[in-house]
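Report on the structure given below.
In this view, the complex is presented without one of its protein chains, the others remaining in place.
The chains carry the letters A and B, assigned in the order they are written, with residues numbered from 1 in each.
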Amino acid sequence: MEKEAPTWTLGELAQMFGGELAGDPNHPVARPAPADSDDPLGIAFCESERYLRVAQSHQIGALILPKNLSANGRPAIHVDYPRLAFFHLLTLSGRPLPIPPGIHPTAIIDESARIGDGVSIGPYVVVERGADIGARTKIFPFTYIGEGCIVGEDSTIFTHVVMYQDVSLGARCIVHSGVVLGADGFGFMWDGTKQVKIPQVGRVQVGDDSELGANTAIDRATAGVTTIGRGTKLDNLVQVGHNVKIGEDSVIAGQTAIGGSTNIGSRTSIGGQTAISDHVEIGDDVMVGGSSAVPSDLAGPGQYFGRPAIPATEGLRAMNAVGKLPKILSRLRALEAKVKELEERGS
Amino acid sequence: MEKEAPTWTLGELAQMFGGELAGDPNHPVARPAPADSDDPLGIAFCESERYLRVAQSHQIGALILPKNLSANGRPAIHVDYPRLAFFHLLTLSGRPLPIPPGIHPTAIIDESARIGDGVSIGPYVVVERGADIGARTKIFPFTYIGEGCIVGEDSTIFTHVVMYQDVSLGARCIVHSGVVLGADGFGFMWDGTKQVKIPQVGRVQVGDDSELGANTAIDRATAGVTTIGRGTKLDNLVQVGHNVKIGEDSVIAGQTAIGGSTNIGSRTSIGGQTAISDHVEIGDDVMVGGSSAVPSDLAGPGQYFGRPAIPATEGLRAMNAVGKLPKILSRLRALEAKVKELEERGS
Partner (left out) sequence: MEKEAPTWTLGELAQMFGGELAGDPNHPVARPAPADSDDPLGIAFCESERYLRVAQSHQIGALILPKNLSANGRPAIHVDYPRLAFFHLLTLSGRPLPIPPGIHPTAIIDESARIGDGVSIGPYVVVERGADIGARTKIFPFTYIGEGCIVGEDSTIFTHVVMYQDVSLGARCIVHSGVVLGADGFGFMWDGTKQVKIPQVGRVQVGDDSELGANTAIDRATAGVTTIGRGTKLDNLVQVGHNVKIGEDSVIAGQTAIGGSTNIGSRTSIGGQTAISDHVEIGDDVMVGGSSAVPSDLAGPGQYFGRPAIPATEGLRAMNAVGKLPKILSRLRALEAKVKELEERGS
């Protein structure tokens, strides 16, 4: 079931990484693997003794190690930066995406759409009126590119992606399956008897070099533009409300929810399943720990954590103190009794 | 990239809104925009000085203001209710949906399905045996209408929606992309060696005038019906378990999870990423603040917040007190030392 190619010898890899070989230079390596793998043709990296111990309790075939750790006889390569060598190996190990250039005959492309050179469009893709697809972009089956959408060059849009009307996506973006861009923002007005829909006539704009994870939803603006900045990465199942603006090079982990009209700066990092209220301002270079709740502004730079998110060291202490609350309550009760006794004694 | 039509003059808009013009009546306006836009052809509304300051630090072309605020020379319209005037403008600014009436030749419609007059069915739609689509309903590409499903009149079902067998959807509903209606409820019995699936043979029923956000999932009932009441609006990525009943005109924000067999009343409002346990009763006219956890019943009417959700003012105080827990702990420790000293002194 594992793919057997590409295959290297340990010696070839050592040379490629500029590392020191420990063991048989002819030891075969088929692929990168995690330290807890039992793959005899795998090679894992360990940056610390902790991961080396994990590897040593498994049958992984070979290791990439820093110079100060020893593989104790297992085939290994010693390098200055094991993580970078492993990254190098990952880069060599990808398979080409199974989508040939050209437009599949079952794709339905409106005649007014502009399709760039070298574009790949798979079976059962729909591209609506006035859409514009940049050169060499790959669009996988069942993806829907709405009216007036713009997609930059060299982007990859996996299967089952939906772009509503007037969404724009930059160059070199990766959009994973199930992403929905440009559904209506969640806006209603109670008129005394029912919820009246506020028309959502704005757009969505995703910058160059962004990546959007599976089943993530980014709503269009009520008016104006919901914006994801250049280089920003969203994980799976993230919810981005209408009129949100996220800066550049930010990283937002899975199941985070971002309320309407919230602004998030550049180079931020938001942990998974974080809830960010609407109309919040989060500054540049802010880190928020996972499963936090952010009801109000967070100045950057800074690290925050908790429900509500407060400076991270306090937030961690607060979270741990919650577990001690039953004990805190009994200590408080004991103190109250003692103080009462002291008061009575003194009176 | 912006669409340039429709275009009005500021004078035309002032007349339409019954407002007072401040500035050049020939100032061109192309579209509504948020206060923090720099769009010279945009018009934003500001209800308060706070948003007026936002607008004044941006290049937005014109403003809709209440009568007591001044635009300081920027083209403006003064009205009694800026929000309503803006709503009016939004209503004028929508684009027609890009789906012509009729059935696209690639749609696969079972011959036993009933298709109403004036229905629009886009490319690559599948409508199964015995389904019934009401007049003038629009169904976008890649949507799947399962066996025996019923869809009311004048509804809009965007691309990539899935309705399993026997789901019914009312009239004038809007269902956004990626919504899954009628997947199996999550029910298993441990038989001592494995999890045995409990067959899920019930249905899903969504009332008239409802709206369901992108990638939301509503499970079918184990037996009986999972029910979304008339006029109820669900945001994106909401999870609704089997046998849930939600009343009318409720509004449930993104990433909220509702456990099986829970009942939620009418005119409720549930903030984003709230977790509601199974078998909970939430009364009519209940508001629950965002990212709350609701493990037990909430009587209506009332406002609740927190984990667990308690009356909202207490819940907010409790949340803020969590951040102070490390300080509370040191104050407690200090008190304990002092009391010990007092006790020793007194003995």
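Annotations for the structure displayed:
We take it that contacts are C-beta pairs under 8 Å (C-beta built on N, C-alpha and C of every residue); 3 or more make two chains touch, one makes a residue touch a chain.
Given the structure is predicted, the values throughout are model-derived calculations rather than measurements.
From the set B:L21, B:A221 or B:L298, the residue in touch with the chain omitted from the display is B:A221, counting the whole complex.
In the complete complex, the residue from B:D39, B:E153, B:D166 or B:D249 that touches the missing chain is B:D166. Within the whole complex, the absent chain has one touching residue among B:G42, B:G170, B:G229 or B:G259, and that is B:G259. Considering the complete assembly, chain A touches the hidden chain via residues 1, 3, 31-34, 36-37, 39, 42, 44, 83, 86-87, 90-91, 93-95, 97-98, 106, 122-124, 140-142, 158-160, 174, 176-178, 209, 211, 213-215, 231, 233, 235-237, 249, 251, 253-255, 272-273, 290-291, 307, 319-320, 322-326, 328-329, 332, 335-336, 339, 342-343, 346. Hidden from this view is one chain, which touches chain B at 108, 124, 126, 128-129, 142, 144, 146-148, 150, 160, 162, 164-166, 168, 178, 180, 183-184, 186, 188-189, 194-195, 197-201, 215, 217, 219, 221-224, 237, 239, 241, 243, 255, 257, 259, 261, 273, 275, 277, 293, 295, 306-308, 310, 314-315, 317-318, 321-322, 324-325, 328, 331-332, 335, 338-339, 342, 345-346.
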